[in-house]
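Here the structure comes first, spelled out in structure tokens, and everything after it is commentary.
All protein chains but one are shown at their positions in the complex.
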Amino acid sequence: MNQKLFFSGLIVMFALSAAGHYFHFGNTLQFIISAIAIIFVAGFLGKATESVAHYAGQRLGGFLNATFGNAAELIIAIFLIRARQFEMVKASLTGAIIGNLLLVLGLSVLLGGLKYKEQRFNNRLAEHNATLMIMAVIGLFVPAVFVVSERFTFDQDQFLSLAVAGILIVSYILWLVFSMITHKDMLADEVMTADHGEAPAWSKGKSIIYLVVATVMVAFVSEWLVHTLDAFSEQFGLSELFIGAFVIAIVGNAAEHSAAVLLAMKNKIGAAVEIAIGSSLQIALFVAPVLILVSAMFGNTMDIVFTPIELTAIGVSVFIAKSVSRDGQTNWYEGVLLLMVYVILGIAFYLV
Amino acid sequence: MNQKLFFSGLIVMFALSAAGHYFHFGNTLQFIISAIAIIFVAGFLGKATESVAHYAGQRLGGFLNATFGNAAELIIAIFLIRARQFEMVKASLTGAIIGNLLLVLGLSVLLGGLKYKEQRFNNRLAEHNATLMIMAVIGLFVPAVFVVSERFTFDQDQFLSLAVAGILIVSYILWLVFSMITHKDMLADEVMTADHGEAPAWSKGKSIIYLVVATVMVAFVSEWLVHTLDAFSEQFGLSELFIGAFVIAIVGNAAEHSAAVLLAMKNKIGAAVEIAIGSSLQIALFVAPVLILVSAMFGNTMDIVFTPIELTAIGVSVFIAKSVSRDGQTNWYEGVLLLMVYVILGIAFYLV
Partner (left out) sequence: MNQKLFFSGLIVMFALSAAGHYFHFGNTLQFIISAIAIIFVAGFLGKATESVAHYAGQRLGGFLNATFGNAAELIIAIFLIRARQFEMVKASLTGAIIGNLLLVLGLSVLLGGLKYKEQRFNNRLAEHNATLMIMAVIGLFVPAVFVVSERFTFDQDQFLSLAVAGILIVSYILWLVFSMITHKDMLADEVMTADHGEAPAWSKGKSIIYLVVATVMVAFVSEWLVHTLDAFSEQFGLSELFIGAFVIAIVGNAAEHSAAVLLAMKNKIGAAVEIAIGSSLQIALFVAPVLILVSAMFGNTMDIVFTPIELTAIGVSVFIAKSVSRDGQTNWYEGVLLLMVYVILGIAFYLV
């Protein structure tokens, strides 16, 4: 998108969203405006992060991208946690994971596959990602089984949640050490430091200022959006689960999603796969456990126990994404399968 | 089998089965006669389909084989649906899937492996089939989890079942487009259009007439067989589940089963694997959802919710079949493992 146009849209939507909040527009209108504003401010934050990462050099830059790539998602979730909307936080985490693995990966593979008969990428990385995805699923799955089938007390539940959160974060940090320090040369260039589309041509100073401004903007719009959710969900008879898993997850990741699809259509399917799978790994191994710790600091620990249908959604997404990406080749039909699974889950969550 | 002998057997068993039905033979006798008759008429239908497919040219022929390869199974199930034996329909679908993945594949791999130390086949196709199998499992698994753990109402259950059925059929049709049109050249010749044994040397006109006659014969014998099931299951204390999953599934697929085993023993293990896995995919992605739609047309929608033990049976079969076929090599011991799992499931279903 043209940069001037983007900034105009960004400022207009931010202002409209602020106006909606302070002048009490109707709930639905407020929700729609804030949702569109989130797409813009999250996109802005993503671009600013990339630009700062660009100046920070390969290693630190890779780290920044890996850590703050889902900053918008994280900020929205923190406001949800402050509002004690724990169920919606977990639904939005679920939605972000399946959105990346099914919608983003599916669209990338489908649209890339319609243009190129077969697209190939380094499946050495896919192997590593597969093991990490299994780790992520285990980290979310084990607490649910133990807490439910052993009828854990509140304290046991909290302790296990904090412990698992800590272990997942340590695993994530060690993964950064592995992929950026000890075994950097063995993984494709695509990893982490991937060129996620055209980097904006901002100066170093400007990039840093933009990063700060974007973060603040995301924080404001997130709060305004969170305020509208209850009324909106009531008005349209939508469950918290559906809003969290499909609405919030999609608007919070829209910018990243479009980047992946555009890369796939330029035959850079490896980078698209890396964005989609890397982002979902980041959510499961870093964002989710950080939110557990943040909630504990707020004095009211959110547990890491996802519901059976959330775990099912995550589990089936990981399985089919793993199966599609395993051989380092993609075609349009694999994109169709990913999207079909997304539609099935969407209908099922809508009916809940 | 000698063709003359086959036709004699076909006519004799059909006549005996009709006599049994109209002159009210004992229930057990009627059941046994109809079961043997089904093996003959289903075999006849299979041969007629292949012969028509042969004249229809490669593309349309492949489509016919892919769509009507399980026609006998489909017709039997339609009569079960008309009799509102929904549980038995689902049990017979389960049985057809696990019968193909464990019994047919297991016998083919074992007997082929006893003759040839190692058999190899194109595992490019196995990769694709693996992803489709995962799609099939997801399609059957997701509704069960949502309906049970979210306590869906009857209406929600029906809506989800119809929606998932529609999505599975669309996936199946797009798979035909992929494998027969857009990526035909990339998959092995074995796919779909596989030479499933010696094609009968019938003229074009004869083939079409035979197809019509065979379909009518299957329909009649299916009805006669369905009539005997209640009394038979009561007399021998067998559960509907066991009869559906092991008896009906085996007699309905016997002809196809023997074709696969014979191919494996001629060292055409790839074709045998394709029959076994392709047939189970067809059941899960095409026959099962078509039956949901057929039941809706009869005014009494059968839902797509399988029981935990049926899903377990399907899930474990897919996992072990995927593991065995993944590397494009088979040996006798892998056949043993598949058959052992079949025996475990058989005993467990028998005890229910």
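Just a few scattered comments:
Think of it as A and B in the order they're written, each chain with its own count starting at 1.
In the analysis below, a residue touches a chain if its C-beta (ideal position, glycine included) is under 8 Å from a C-beta of that chain, and two chains touch if they have at least 3 such contacts.
Nothing here was measured: the structure is a model prediction, and the numbers come from that model.
Set against the missing chain, the residues A:I11, A:L60, A:L114 or A:M186 yield one that touches it, A:M186. Check A:L29, A:I138 or A:V212 against the missing chain and you find that the one touching it is A:I138. Only one of B:A53, B:V261 or B:I320 touches the absent chain when the whole complex is considered: B:I320. Screening A:V164, A:A245, A:M302 or A:L351 for touch with the missing chain picks out A:V164.
In the full complex, the hidden chain is touched by chain B at residues 117-118, 307-309, 312, 316, 319-320, 323-324, 326-327, 331-334, 336-337, 340-341, 343-345, 347-348, 351-352.
Not every partner is drawn; the one left out touches chain A at residues 127, 130-132, 134-135, 138-139, 141-143, 145-146, 149-150, 152, 156, 159-160, 163-164, 167, 170-171, 174-175, 178, 182-183, 186.
Convention: only the chains that are shown with their structure count from here on.
Chain A and chain B have Cα centroids separated by 41 Å.
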